[in-house]
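Of the protein chains in this complex, one is absent; all others appear in place.
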Amino acid sequence: MYLAIFITFVKIFIIFSGVMLTVAYLSLFERKWAGRIQVRYGPMRCGGLWGHGWLQPFADGLKLFIKEDIIPDEADAPLFVLSPIIILTIAIVTFTVVPFAPGFIVSDLNIGILFILSISSLGIYGIVMAGWSSNNKYSLLGGLRSAAQMLSYEIPLGLAVISGLMFAGSLSMVDITTVQSGSLFRIIPEWLLPRWIVFYQPVAFFIFLVCMLAETNRLPFDLPEAETELVAGFHVEYSGMKFSMFFMAEYANMILVSSVAVTLFLGGWNSPTFPLWLLMSLPVLLYALYKGIWRKFFTVVFLLGTGILLLEIFQDIRIPIFWFVIKVIIFLFWFIWVRWTYPRYRYDQLMHICWYWLLPLALINIIVTGFIKFLFM
Amino acid sequence: MNNEKNVLDELKGKFGEDITETSEFAGDLTAAVRPSKWVEILNFLKIESKDKYDYMSDLCGVDHNDRNPRFDVVVHLMSTGNFKRVRIKTQVEEDEELDTLSEIWKTANWHEREAFDLLGIRFKDHPNLERILLPDDFLGHPLRKDYPLKAEESAKKQEELRAALKGEKVEADG
Amino acid sequence: MNLGTIFLNDLRKGLAVTIKHFFSKPFTIRYPEEKRELAERFRGVQYLKIDEEGLPLCNACSMCAKVCPTGAIKVVAAKEKIDGKRRVPETFDIDLTRCMFCLFCEESCPSGAITMGHEFETSALSREECMRNYEQLNKGNK
Partner (left out) sequence: MVKVRELTLNMGPHHPATHGVLRIILLLNGETIEDSKPVIGYLHRGIEKIAENLSYHQFMPYTDRLDYLAAPSNNLGYVLAVEKLAGLEIPKRAQYIRIIITELTRIASHLVWIGTHALDLAAMTVFLYCFREREMILDLFEMYCGARLTTNTFRIGGVPYDLKDDFIKKTLEFTDYFPPCVDDYEKLLTKNRIWMKRTKEVGFLSREDAINYGVSGPTARGSGLDWDIRRDSPYSSYDEMKFHVPVYPEGDVYARYLVRMEEMRQANEIVKQAIKALEGSEGLLAENAPKKGLKKIKKAPEGEVYHAIEAPKGELGFYIHSKGDSNPYRLKIRAPSFVNLSSISTMIKGNLIADVVAVIGSIDIVLGEIDR
């Protein structure tokens, strides 16, 4: 009993510090990757001899920590202080039900996915409170925008999750993951395609991808912040540590939704078997020979594939956490890649996409899924 | 060349005495007109003249502080049909108001505000005759030739004008 | 709406462009360590040339001071002449807070003395550091 509690505490500690460290370094990697996309270096100073700014997150953290903590005169002070705390707490609490590896989960709730949905939607309160309590017109507009946006996008997000769940047959995150081991349709051999929900539910996966961006306020859906319109949106008046809490919450949320997407659609900790990598790498290598600009990218993919193949041959390194982290990193890279490529949608267009396209698409997807499941399975 | 002359001739033929002077210099056609017919002539040029000078490039004031009608107001027009240009100008006295062109061209709005701001030429019936480049509490009109150039003198002038303004207010109250 | 739109061709093209640049070499340079190569005609802070014998070319004619649009140059001729006939400046001050590096001083100089050099890192913490006097301007000759 005590041992179990102790182990849980250890897990919490590891996951919490892991998440915080990832958040810190994600901010660095976002800047580095954005820099590379924009043909520049990104941070290069911090980190002494090693260079390439590897100490930048700590320098940033230190700077934000020792900055003056400003509460505007006209602001509603209690709410103003409370809202970043709410946002950050909620972003971190949700990691309790994320299964990083078999047994490596703080609490395997049998309603895990519902827990994530319900807790993360509380984050809206933080943003609305921040927007309102700052007593600034820009942040008020940002707060209103984010309330509307996050509430709206929660619906297609939930529906996309439901169509995934119809295959998994369980709400527990661990069950969802274990269901996805095995072969696709039980006909296609496992070494060809793994039994991941994304292959059954590509439409739901697509909807989830779009809603992920909207839920985390990332471009092209970063309207609550929208630097060029609302200066900084809901956190216009925040500075120092409070600002950094918003910042950390944003990145923690990115990691969270990536983890959920990985668990729900990409098989969680399940490893793709080696022939998949070979099969994926070879054709794209050929493709790259035709298309010059993709060559480098696919060469990297191929080398990665080969590297993993070697790992598998030399040692049975089916470490689930490794696969989980790799998948999450791919998602995070995708987040950053998209952010530095696209312009931003306008507020009304954002709503239009949600209610006119994503919602009907998600509903139709559920109905079709239901029919197929009823007829064939 | 002949065609271009026609604009000035056309104006002279139509308005006669109200065109006080026409000239041509370096290919630019200029017609000086009486301020009383200012709007009428420009309206004619925009709508009825042969070339239809429907595009107003520019409006500006020129300060001749040694002359009796102190200011020139100069307008540059262009025709979007054949891209010919003509310059129309008129003379305004310091305490006189010139009819606004903002009814004819919306672009005149800002140009006239600028002329008012920098030179103090006032325009009658202008919808929004406020300072445009200088701050609202600025006094005087710096593009006038008698406005001091140096910073210290300019500041002194500002103070003088402010004091004068206050004095007027006190008098008005009294 | 065609097939390309449904399959997000437009968005994919954008991603292709950014990933192409992701793998290309950065264009920027790391400034204080690496420095740009300046063009031959680069207009930096002025210096005063000297002739082969090491005597100043400037004969304090004040043409540069006259042509300077901002009045940044102040020249006063020395009372004593070199060799009894060549005038040299006693003071030659350039106020870099006013100078706008327009090249007019160099163009107008009849004896080819004042020249725009390649010094461009002129940040300073005080106004005094932005002034260049005769000695400092002579130092531009390496």
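In this document, chain identifiers A, B and C correspond to the written order of the chains, with residue numbering beginning at 1 in each.
By definition in this document, contacts are C-beta pairs under 8 Å (C-beta built on N, C-alpha and C of every residue); 3 or more make two chains touch, one makes a residue touch a chain.
Only a predicted model underlies this, so the values are computations on that prediction, with no experimental measurement involved.
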For the chain not shown, touching visible partners are A, B, C
Only one of A:90, A:176 or A:219 touches the unshown chain, namely A:219
Chain B positions in touch with the non-displayed chain are 25-28, 30, 54-58, 60, 62-63, 72, 74, 76, 80, 83, 85, 87, 105-107, 109-111, 118, 131-135, 142-143, 145, 149
Absent-chain interface residues of chain A come out as 37-40, 137-138, 141, 219-220, 222-223, 226-231, 340-349
Logged for chain C, residues touching the omitted partner chain are 5, 9-11, 13-14, 16-18, 21, 27, 38-43, 67-69, 100-104, 107-108, 116
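We take it that only the chains that are shown with their structure count from here on.
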Averaging C-alpha coordinates per chain, one finds the centres of chain B and chain C separated by a number of Å equal to 41
Residues of chain C that touch at least two other chains are none
Multi-partner residues in chain A (2 or more other chains touched) are none
Seen from chain A, its contact residues with chain C in the complex are 33, 35-41, 44, 293-294, 296-297, 300, 337-338, 340-342
Residue positions on chain C within touch of chain A in the complex are 11, 14-28, 30
